[in-house]
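Let me begin by presenting the structure, written as structure tokens, before commenting on it.
With one protein chain removed, the remaining protein chains of the complex are shown where they sit.
Letters A, B and C mark the chains as written, and numbering starts fresh at 1 in each.
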Amino acid sequence: MTGQTPFERDRWEALLLDHAAHFYRNGWVVGTSGNLSVRLPGEEIRITASGGHKGALSRGDLLTVDGDGRVLSDILARPSAELSLHLAIYRHVAEAGAVYHVHTIESNLVSMWAANGELPLPPLEMLKGFGIPGHAAPPSLPIFDNDPDVSRIALQVEELFRRKEGAMVPGFLIHLHGLTVWGKTPEEALKHVELFDFLFRFQVQSRSMEGR
Amino acid sequence: MTGQTPFERDRWEALLLDHAAHFYRNGWVVGTSGNLSVRLPGEEIRITASGGHKGALSRGDLLTVDGDGRVLSDILARPSAELSLHLAIYRHVAEAGAVYHVHTIESNLVSMWAANGELPLPPLEMLKGFGIPGHAAPPSLPIFDNDPDVSRIALQVEELFRRKEGAMVPGFLIHLHGLTVWGKTPEEALKHVELFDFLFRFQVQSRSMEGR
Amino acid sequence: MTGQTPFERDRWEALLLDHAAHFYRNGWVVGTSGNLSVRLPGEEIRITASGGHKGALSRGDLLTVDGDGRVLSDILARPSAELSLHLAIYRHVAEAGAVYHVHTIESNLVSMWAANGELPLPPLEMLKGFGIPGHAAPPSLPIFDNDPDVSRIALQVEELFRRKEGAMVPGFLIHLHGLTVWGKTPEEALKHVELFDFLFRFQVQSRSMEGR
Partner (left out) sequence: MTGQTPFERDRWEALLLDHAAHFYRNGWVVGTSGNLSVRLPGEEIRITASGGHKGALSRGDLLTVDGDGRVLSDILARPSAELSLHLAIYRHVAEAGAVYHVHTIESNLVSMWAANGELPLPPLEMLKGFGIPGHAAPPSLPIFDNDPDVSRIALQVEELFRRKEGAMVPGFLIHLHGLTVWGKTPEEALKHVELFDFLFRFQVQSRSMEGR
């Protein structure tokens, strides 16, 4: 997180906006769902405002908050309702530089298949993108209950981080709600969204074929 | 509806045209199906002409009608055959500024699952986009029988508005025909189309997996 | 077919090329599959050359043939192997101005469901795009056996035209091969491809859900 130049800060913001538009085109943040953030030097977090349409965001649709969620910018919008999830991740994952929260149909579908609060992931080569060595047992993805008060979900996320840190894939599901991922950089967070999406689509199509 | 400046009127028309092109790219208004309107100050309604291809509409493809459907513009085209549905909504929903009618495959599929003339919607977080509070019981979506005489469907829509106003999600289905939504603004109508589409796709894929 | 100006000829050729690129983006003419033609005044037919990739055709990829399939242009390419299908349609449908042949996955899937050599179409409002009056019984679509010698399929198409002319939807299927449509203009042929694609997708998804 340290050592970013002003140029790098601009680039990260531009990437976040590009990725939001890309997610919208993919149908992953339709309506006004979804929220994206990056962490810049000095624990400044830039996050999408609440309620904006992700198809055509500009820099003016981003707010600055500090690590405790205090709004530092003077624009009138409120930060995303899921801000507490972003803060929980930045607090517990030192290297996290970007957090993306998306509402995909497949993430909603697979969230119904929890086994002990986790989704077993399929043993695809694609897991290599998470740095998981070949032929390792596939990891599971945590699934949290949905709650109209997102800060209560965030507390459970923090609780899990304390228990499992170092042994987690970079993401989690919320039941019938969506997928949240993080990465060292915006590019890595994008990659993680894509990898999970691939795995979920494989699982949904596989189950459709088998009639299980 | 009041207080729109000429600039705002131009912007709403431009949004309607953008949304039509977007719907076409999504496969929601293929052939010459689908129709879109906005309500401008003075109860002027701008609506797509009948039979046009939605891939490349221009302002010349829009007609002006009044609140009773009388054509005020002097172009030769006829207004959309579904004009009566648009008028019924504008008559009963004072804040409606845009009405969009689309033919999506999923809206046709879920329209077959009526229970007492309504489609129960799934309990997804995405419902929050309709302003429905978290953990509220999911609403149902009215489904009307299809009829070659659209004005007869419009009468049933008006009848329902009289019975249920204030307790409705902003849309309805017509059996094996399509989805109609409204919103305060073109942006909100777009959001509502996207939200319903997400819910319908979830339901179709969910049923494909379960083999119900 | 008569009365086209040179400007109109240019426009029709440009539309054919646009539609080919659009079909490619939709996955309907991948590999080197698919072929498109328009009929210009003087029974000149412009048709895509055999074996070209449809993603980026230009005017130089079109050949001119007469109504009997004799090549009138001096470019070295051969006309599409499905030329005989195009000629059969132009011969029997006086008002046909464009013929489009596409290989879509859904057209291959539904071609397996022949009942007496025909596919019953579902009773969707979308049928109105074919000019079929509301609440009429849905038409059926002819399905021909595939044959490595396309001219033998063309003979059967001609035979059917003689038997059924005036009572047909503007298209037919070839078993495990693809969909062929015609229209008065390129725009109408595009509309017909879109309408059939919508109906086929509805049928495929409907069957996936029902586990029939």
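What we mean here is this: a contact is a pair of C-beta atoms (placed from the backbone, for glycine too) under 8 Å apart; a residue touches a chain by one contact, two chains touch by 3 or more.
What you see is a predicted model; the values in this text were computed from it and never measured.
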Touch partners, limited to displayed chains, of the chain removed from view: A, C
Options C:49, C:174 or C:193, residue touching the unrepresented chain: C:174
Residue in contact with the excluded chain [from C:33, C:48 or C:80]: C:33
Candidates A:21, A:81, A:124 or A:160 - the one touching the absent chain: A:124
Where the unshown chain meets subunit C, residue by residue: 27, 30-33, 53, 103, 105-106, 108-109, 112, 146-149, 174, 176-178, 204, 207-208, 211-212
Subunit A residues that touch the omitted chain in the full complex: 122-126, 128-129, 133-135, 187, 190-191, 194-195, 197-198, 201-202, 205-206, 208-209, 211
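Assume only the chains that are shown with their structure count from here on.
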When subunit A is superposed on subunit C by its C-alpha atoms, the rotation angle in degrees, nearest 5: 180
Taking each chain's C-alpha mean as its centre, the one farthest from subunit C: A
Classification of the subunit A:subunit B interface as same or different, half of numbers criterion: different
Length of the line joining the C-alpha centres of subunit A and subunit B, rounded to whole Å: 32
Subunit A and subunit C, separation of their C-alpha mean positions in angstrom: 45
Per-residue multi-chain contacts in subunit C, two or more chains: 208, 211
